[in-house]
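Yeah, one chain of the complex is gone here, protein chain that is, but the others are all in their spots.
Then we have chain A:
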Amino acid sequence: MSETAIESARDEEPGAVTASYLVAGHTLKSWLTTTDHKRIGILYALAITVFFFIGGIAIGLVRLELMNPKGAILSDEGYNRLFSLHGIVMVWFFLVPSIPATLGNFLLPLMIGARDVAFPRLNLISWYIYAVGAAFTCYAIVAGGVDTGWTFYTPYSSLYSNSNVLAAALGVFIVGFSSIATGVNFITTTHMLRAPGMTWSRLPLMVWALYATSIVMVLATPVLAMSLLLIIAERYFGLPLFNPSEGGDPLLFQHLFWFYSHPAVYIMVLPAMGVVSEVFACFARRRVFGYIMMVYAIMAIAIVGFLVWGHHMFVSGESQYANVVFSFLSFAVAVPSAIKVFNWTATLHRGQVTFEAPMLYALGFLGLFTIGGLTGLFLASIPIDVHVTDTYFVVAHFHYIMVGGSVSAFFAGLHFWWPKITGRLYSEAWARFAAIVMFLGFNTTFLPQFIMGYGGMPRRYHVYPQEFQVYHVISSVGALILLSAYLLPLIYLGWSLLYGTRAGDNPWDATGLEWQTSSPPPKENFEEIPVVNAGPYHYHPAEEAPDAARREPQEAQGRKP
């Protein structure tokens, strides 16, 4: 069979582009057996939303407990299990898959002009792998939880803990394969399925970010999988792998664990950087400043991010020489991060900036990520790190990066592409309000943690000296504000699904291939594969229609009854 015969056979398919992907089948089965990357993105979105609220409930109880220095509500055990649950669920079942698996799945093929990801069936399988892993972790929760913390440090996790380490570790082990499958799929898609003319230097930064993220997923996740497998072998089969009384080295586990888990931060943050690059360019009506440097910075963060894991072990008994090297490399990773922050700022400078909801969320990202990044420099510095190790300072730092940064950007992207995903507009006023409340709530929650951490409040303690109570109370109130800010989008976005006005193909007047197809896109993404003849972000403010006209939905027709 010749290739031309196959190609012409496809051309003859009747009605290549018809209805949107949302109406290409209404049954539950048509969703659960779909190989459409857009539907799989939505399946992921539903799944991670469930886990986001499970993790949120756990930390809600923890914050309630911490209002009182005596620890009045929970037992010691219960407290350990709740914060472990919060960490495990939030890191592995929400943050790691959040942007890549939802927005990334939905957008990557659209942004490069492909009809789907390279391996559509593998993509569906990866969602099921996620579901199986989630089932194990849910079992661990129902059966009483885990008390090891999200890091599963040995030998506690492998020998002493009387909790459901096996089920939890197995859940995380399995979900890792979903991550690897997604990474393989994205890398292959980016390499092999770009539309004609979509050269590497014309890729949107979001695509670059997803590509770099995928590299980290593919190369780091297997090491985590192996370290969890070794815990399981030690705990279940009694093989002495990290047991110091048998000559094993618990530090080895930390090396293996952080070799994944530090780069995992970049799995969370790189896609966030991609999202805000798109949002800033659109709402500043400007080309992203220093596109090429932004690309280099993305790749540099991905690569250097592999070399800094040892800064998690400054006080664990690592050699001083290793400490110095890891300290230096940790400082080095700040350079490309700073390049990105400066270039975003330069993009906004003299832009025609408007403050729609996605922009507010993205600006929130910029502020919170900067604070998180700068405090990362404190922690990269060995003497300060020794002082604040395992205090709330560290907790605040990584929440600023992973929640302030990653989650803000996730919401920015969700709002930015919501009209594309659903075909509907949401209430702009409510969305702006939620964005501001989220920013304020976040800072109320985590700024006090820097102060009390620096003052010596250790993490993972639920009974603490009276002097820290005021910070804990402010922090808990902040958590309540944050909770309400997270519930708001659930309401107005849900409302938008039912009653929102039609968005039109390109409500933001944005550039990018994804905006050239209809909203929501047809199952095949494009009527015809587009041909690209220019770089991304061709915003020309001079030629733009006035602001007011730009905001009007393109389709005047009302909602169907």
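Keep in mind that, in the parts below, a contact is a pair of C-beta atoms (placed from the backbone, for glycine too) under 8 Å apart; a residue touches a chain by one contact, two chains touch by 3 or more; residues count from 1.
Just so we're on the same page, contacts and distances are computed from a predicted model.
Asks: According to UniProt, what is the chain that's been left out of this complex called? Choose from "Catalase-related peroxidase", "2-oxoacid:acceptor oxidoreductase subunit alpha", "Lactate utilization protein C" or "Cytochrome c oxidase subunit 3 family protein".
Replies: "Cytochrome c oxidase subunit 3 family protein"
Asks: Touch as defined at the start, partner being the missing chain; which of A:59, A:101, A:141 or A:220 qualifies?
Replies: Considering the complete complex, A:220 is the one touching the chain left out.
Asks: Touching the absent chain in the whole complex: find that residue among A:197, A:238 or A:494.
Replies: Of these options, the touching residue for the absent chain is A:238.
Asks: Pick out which of A:74, A:111, A:146 or A:256 touches the chain that's been left out of the picture.
Replies: A:256
Asks: Check each of A:157, A:185 or A:408 against the chain that is not shown and name the one that touches it.
Replies: A:185
Asks: Considering the whole complex rather than only what is displayed, give the residues of chain A touching the chain that is not shown.
Replies: Looking at chain A, the ones touching the missing chain are residues 1, 3, 6-7, 10, 35, 109, 114-120, 180, 183-185, 187-188, 191-193, 218-223, 225-227, 229-230, 233-234, 237-241, 246-249, 252, 255-256, 529.
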